[in-house]
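My questions all concern the structure below.
Up next is chain A:
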Amino acid sequence: MSRKVWTMLLVLTIVMGLGIGALAQPPNPDRVVYATIGGPETLDPHWAYDTASGEIIFAIYDNLIAYDGGSIEKFIPMLATEVPSAENGLISADGLNYTFPIRQNVKFHNGAVLTVEDVEYSFKRGMIFDRAGGPMWMLLEPLLGVDSIEGIAMELTGVENYSDIFVDGEVKDEYKEAMIKVFTDYVDKAVEIDGNNIIFHLAQAYSPFMNILAHGGSWSSIINKEWSIEQGAWDGKADTWWKYHDPQNEEDPLYRVTNGTGPFKLVRWVPEETTMLERFDDHWRGPAHLKEVVYQYINEWTTRKLMLQRGDADIVYVPVTNMNEVEDMEGVELTKGWDTMTNTVTNMPWLLNAEGNANLGSGKLDGEGIPPDFFSDIHVRKGFSYLFPYDTFIEKTVQGQAIRNPGPFPRPLYGYTEDPAMYYEFDIEKAKEEFKLAWNGELWEKGCKFNIFYNEGNDVRKAVCDMLSTYAKVVNPKFELTPIGVQWSSYLKQFLAEQLPMYTIGWLADYPHPHNWAPTYLGSTGTYSAFYGKPYVDWAKENTDPLIDKALKSVDPEEQKAIYEELTKIAHDQALALYLYQPIGIHVQRDWVKGFYHSPVISGLPESADFYYIYKE
Partner candidate 1 sequence: MVERKQKILEIKDLKTHFFTENGIAKAVDGVDFDIFQGETLGLVGESGCGKSVTAFSVVRLLDYPGKVVGGEVIFKGDDLLQKSEDQMRKIRGKEIGMIFQEPMTSLNPVLTIGFQISEVLKIHYKMGNQEARTKVIELLKQVGIPIPEQRFDEYPHQLSGGMRQRAMIAMALACNPSLLIADEPTTALDVTIQAQILELMKNLLKQFNSSLIMITHDLGVIAEIADRIAVMYAGKIVEHSDTRTIFFNPLHPYTFGLLTSIPRLDLEMEKLESIPGMVPDCLCFPTGCKFHPRCVFATEICQREEPELTGVEDGHLVRCWYVDKVREESKKIGFSRRLSLVE
Partner candidate 2 sequence: MLSYIIRRLLMLPLILLGVTFLIFCLFSLLSPMERLATYINNPNVLKNPQSAQRLIEKYHLDDPFPAGYIHWLKSLMKLDFGWSSTANQPVWEAIMQRFPATMELVFYSIIPVILVGIWLGVISAVHHNDLLDQVIRVTAIIGWSLPTFIFGLLILFIFYGILGWMPPGRLSAWAQFAVYTGGNFKHYTHFITFDALLNGRLDIFWDAIIHLIGPIITLSYISWAYLLRITRSSMLDTLRKDYIRTARAKGVEEKKVIYLHAQKNALIPVVTVAGMMIIGMLGGVVITETVFTYPGMGYWAATSAQQLDYGSVIGFAVLFAFIMVVGNLIVDVSYALIDPRVRLE
């Protein structure tokens, strides 16, 4: 009996060995497999606000303009035939009107030809779509001066809550007129057709507007009007727009179908498993080199690594912490040093919500806790700024693949500087001095005790907390900082409730312009800074808001640069946060992949690639 089994096993093994040998086909020259983590949330350009969706939409849809290669400020025409500028008169002197001549003979994947109506429809549909938690605020802000279309609706109807406008899903009669006005007086007027041109009328001068429109911003993708209506998207009418506003996920008609003008068309999207693209032969720039692009979503690093090693994947997302493992891999090319549009900071809110907040210990400066306004003392903030071993951290924890930022702005944006005076160095003595000054010396004498936070699963942020906690103890044994890792849900909740004393968090740019950073970290209404507590908000209104606004409206790059540098100086002098690091991207691919270029602005780069230019040898 057992001999039979062994024989069977042996035969099976041999057959398998042979079979696999036969299967190990040479890498297909027409196909690139990209193994990464986390699949797209949607394929609707106006819904998408995650990098994975952005990557796919980038390959399928085109925008009016694109960045020139790896540049972040030079644009090239895409579906527009000219890049507007003050010089060519396509941007008005006041910076309020942008004109784009539309390219002819561009075909959509379904064979339709691009018209100027398609462009108009794309932007208007985006504006009225404006889903909760979506990206459309980026266009609404410059074009209508609001964060959300609901804001205008509420203003015109005078209701408290947007939902009050409706009864059983229908607009109440008394608000109908006002609701139509939202479209006709605002949305409709913001984007206009002029012959073969499309004109944007801005509500305010907005220096990053071109960045918002450029390829890489899925929200500005151009979709096909007729086809979209066929799918069940907004029908283009003024008196129905609210029915197409902020739908539930499953009701979004463009959630899984695509029809762009890009170099690749969608073959099949299997959520969280794979996305398969195929070359679009009628692409206006000429067909791409590759016939097929396959995205595979594989969260397990070991698996991705093996796929790369075996050549089953051509391009692979490699966490920087595991970079060393692929460095000497045969047939694998690792390039590093790419700037990314993201950085990580540790925030220190000036006033915390003390109510039910266990993170503050006793809530008093008695050695058993901290007062809610602990970080409003600049010496405390400076003390901690000196207390972090920036260089050790970058060298050891992120394997050297990061640089420091002086303030909120990453390289190579305006505001970034290498001036050493703008950096705090790890210096326990200086930290001691600052802490001795803080709270009139009381802090030094009594000590402090509070929790510092990172979101669970993030080893790098955990290391930050560990280092802070460790060195705080070194500087004064009475300083007790307890590192606490919490789930993202709890992190988010405590952040929104202004309960986190010291927390580490990152920002990934929406578009590569300092304006995406300045309000976020410094403004009175910023994503992070708005939660620093009232003292900070008041202070920011005085000190940073005017500068941010001035830079936004400025049309002069030199002036902008100067303002953002000033903001950096303010951030540094006030020690508003611990500006920890800006990661330096790495790109890992098999060496037969050619044509990679890096652009810090395209989501997914540098890990992924602009597959239009990629070919295999």
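Note that in this section contacts are C-beta pairs under 8 Å (C-beta built on N, C-alpha and C of every residue); 3 or more make two chains touch, one makes a residue touch a chain; residues count from 1.
For anyone wondering why these and not others, all candidates are chains of the complex that A comes from, given by their letters.
In this text, all values refer to a predicted model and were calculated from it rather than measured experimentally.
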Contact as defined above, complex as supplied: which of the candidates 1 or 2 touches chain A? 2
Looking at the complex, which residues from chain A come into contact with candidate 2? 16-17, 19-20, 23-25, 28, 31, 33, 39-42, 49-50, 132-134, 137, 147-148, 150-151, 163, 246, 248-250, 256, 267-268, 270-274, 276, 278, 292, 294, 296, 298-300, 302-303, 306-307, 309-310, 312, 487-493, 496-497, 505-508, 510, 520, 525, 527-528, 530
